[in-house]
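Of the protein chains in this complex, one is absent; all others appear in place.
Up next is chain A:
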Amino acid sequence: MKLLTLNFLTCAVKTCKSSPAAFPLHPRDATLQVVETELNLAFLKNMLPRLMWDELRVVADEVCGFLLSFPPPCFPCFPFPPTRSDLVVGGEAGAAATAEGEEEVEEVPSQTAQDLHRVLLETTVHEGKLVCGNCGHEYKVMEGVPNFLLPGHLV
């Protein structure tokens, strides 16, 4: 599962929903895999206001500890949180130029955009656990699929 997914998940225990400690869930004993995908600059730019940056940082810092085998795309590598312009080499040329009818220039993703893409979408938890900071429940991740089923769900 992708680290970005953790930005949308919380503990499945009902009484944890209102507790700030239940989000984000914390990866533990994780085997990570980097799965390369095409970078989508428009997506990254639009995603900036939607991301929960503090929580993302917590998860990324925790996960960096597991990233021994390759250079960590750790958060301190880029301005935090970045702006739309930070994601484009030379800044966002943007709307103005295009509006004036000039030829649309292909924007080139900056190192920041590449780091962000690597953290959010290419770094995946393949095996391991996700732990709730409120109730301590551990959700297993097997073959990239987290299991959120609780015994109580199934009665």
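The definition used in the following text is that a residue touches a chain if its C-beta (ideal position, glycine included) is under 8 Å from a C-beta of that chain, and two chains touch if they have at least 3 such contacts; residues count from 1.
Keep in mind that, in the parts below, contacts and distances are computed from a predicted model.
Of the candidates "Cytochrome P450 27C1-like", "RBR-type E3 ubiquitin transferase", "N-glutamine methyltransferase mtq2" or "NEDD8-activating enzyme E1 catalytic subunit", the chain left out of this view carries the UniProt protein name "N-glutamine methyltransferase mtq2".
Only one of A:82, A:109 or A:146 touches the chain withheld from this view, namely A:146. Contacts to the hidden chain, counted on chain A, fall at residues 1-2, 4-5, 7-12, 14, 17, 23, 37-38, 40, 42-43, 45-47, 49-50, 121, 143-150, 153-155.
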